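Here the complex is missing one protein chain, while the rest keep their positions.
A and B label the chains in the order they appear, each numbered from 1.
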Amino acid sequence: MGDELLKIRGLDVRAEENQILHSISLSIGRGETHVLMGPNGAGKSTLGNVLMGNPQYRVTGGSIEFDGRNLLEQTVDERAKAGLFLSFQNPVEVPGVSLSDFIRSALEMRSGERIRTWEFRKRIRPALEILNMDPSYADRDLNVGFSGGEKKKAEILQLLMLNPSFAILDETDSGLDVDAVRTVSRGVEEYQKDKKGTLLIITHSTRILEALHVDAVHVLVDGRIVESGDAALIREINENGFERFLAQDKAEKA
Amino acid sequence: MKEKSENRQITVKRLPARTWYWLGMNELRMETASAPVRGEIRISLPEEVLMEDTACLPAASEGTEEAAGEDGLGTLLEEAVVPARIFRVGKGCRAADPLALTFRCAGSGLALHDVRLDLADGSSLTVLEDFLPSESGVKMAGVRTSFRLGRGAVLRLIQIQKAGSGFSFVNELRGSVGAFAKLELIQLFLGGGATAQKTRIDLDGTGASFRADLGYQLRGEEKLDISYVVNHRGKKTECGINAAGVLRDRSEKLFAGTIDFKKGSSGSSGHEKEDVLLIDEQVRNRTIPVILCSEEDVAGSHGATIGRLDENILYYLQSRGMGRESVYEMMAQARLNAVIGRIPDSGIQSEARCLLGSQETVAEGERENG
Partner (left out) sequence: MAEKTYVEEIDRSMYDFRYEEKDAWRIDAGLSPEIVEQISREKNDPDWMREFRLKSLEIYNSTPMKDWGPSIEGLDMEHIATYVRPNAKMADNWEAVPDDIKETFERLGIPEAERKSLAGVGAQYDSELVYHNVQDFAVKQGVVYTDIESALHGEYGEMIRDHFMKLVPPSDHKFAALHGAVWSGGSFVYVPEGVHLDIPLQSYFRLNARGAGQFEHTLIILGEASSLHFIEGCSAPKYNVANLHAGCVELYVGANASLRYSTIENWSKNMYNLNTKRALVEEGGRIEWVSGSFGSHVSYLYPMSILHGRGARSEFTGVTFAGAGQNLDTGCKVVHAAPDTSSYVNTRSISKGGGISTFRSAVVVQEKAKNSRSSVSCESLMLDSESRSDTIPAMDIRTSQADIGHEAKIGRISDDAVFYLMSRGLPEEEARALIVSGFADNVGKELPLEYAVEMNNLIRLEMKGTVG
């Protein structure tokens, strides 16, 4: 599987008054797909956001190394340029900026070169097709008036177009109907196979994982990783939910 | 407390011949030696529009009453005996092509224009006013555009200003909107030293409506003073004002929008929204959105968002690899593009985008050099 792309050691994270993550340690190798699961409120989204550099969270201890470099020293956009991507759970609306202009600007930023309109349209077409998205979406203002499902698809569209080396998917399947989950899954599969990307999928349900190849699963309860294992854990969670882990966590605390 | 008297002073836009202090720009002086002259306009006249060029004294300002002590460009126009150019559209007539007026001001000193638009019942017209003064000599210009909209008439007026930094400009727009008539105004400010935009709309007839989209981007030491006064007189009248802009460097802007629901304007609604993106540390933004109301059965609102970019938006865009500066640039462009996008004529739209684009190149050049 190769070298470690992401190395998190003893990470402590606070937001305002509370400590949300306690001593998180996690390693993800290049090309691997890891899944982070846990009950609601466990702090899963926090981890995704901290990796991306959301100013709302403060790292009070530990370290994060990405591709051999100290991630915590980098600004949000530097991390993106280094190859990190976060598909947001609730992407913000940006009126006045169309989805396609936005993606094009981001691409131009990376390559440093202008991309012509027709060339861009050529590039975006296959991605739109995989995601079952009508080309007119590209001209709409970014996320403005998009339904939950449409917003998620727009995020995956960006994933496919920007082609990062490491993608974090934050609850990408929550709020989607069966068809939408399938579509989004297809997009993620495409990224996994065709682009050989590295993935961290954050979710509390297993639907999106069904068609994907998974290398490791971690369970997060109350801001701590209580167990790590392989894809078999997914089956167990499917059948029994998080009960075992919650009980374990409680016992350890008592 | 001094600020309070400033509030009131704003509606007093008396223009003495020497200094224009209400713009807060004492460095503007009119040279007494050169008399104001009538400026030159290049006109593109659609067939359905009749033009009259009056050589006689202009009639006293029609319909609209002046606020106490205010005379705007009126005094200057009378003193200079500037004849008016009157454009008429006949009853029921819909002009297919836009009336394009390009104001090039020749000569030195002060160039004045008096333009009148008279739309008869059921007519419609799109008018483009381009304020692009030539660089040679002209330091100052004043344009007064007045209009009268008959019943059910529709006027789409697009004003685009782009001038150099040594230029001072007074842009006055005033007129009456008749029953069920509509005025759609788009004002784009893309450059010019010191500008005052003064707009007064009287929604006189039942169901009269007014919509304005204003976009501006100020750089360097530019100053922009915007004043809107919308008088709701008729019943069920409507107005919507959207102003979006960007302030850079050391520029300054004052936006005073007044929505006045007069008694008898029942069923009316008036809304004002302002969005100002402040980019550099030394800018100055002043905003005074006023609602006056003597009528119970109305709905009025105004909202303003001023300052830096929402931090959630900034974070999201940065997470896609855009540096902070690029994000700000993109959002600044987006604001102006949104206004340009509302221009109903594709030809004028592309012209506007061109002007915006060239503004960018000039600015980049300036940044690299200075």
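Operating definition for what follows: a contact is a pair of C-beta atoms (placed from the backbone, for glycine too) under 8 Å apart; a residue touches a chain by one contact, two chains touch by 3 or more.
None of the values given here were measured: they were computed from a predicted structure.
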item	value
Omitted chain's touching partners, listed by label	B
Residue in contact with the excluded chain [from B:I43, B:I86 or B:I288]	B:I288
Hidden partner chain, touching residue among B:S44, B:S165, B:S301 or B:S350	B:S301
Chain not shown, touching residues in subunit B	1, 3-8, 247, 263, 266, 278-308
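In this section, only the chains that are shown with their structure count from here on.
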item	value
Parts of subunit A lying in touch with subunit B, wherever the complex brings them together	52-55, 75-77, 79-81, 85-86, 88, 91-92, 94-97, 102, 105-106, 109-110, 158, 162
Touching residues on subunit B, where the partner in the complex is subunit A	310-313, 315-324, 326, 330-331, 334-335, 337-338
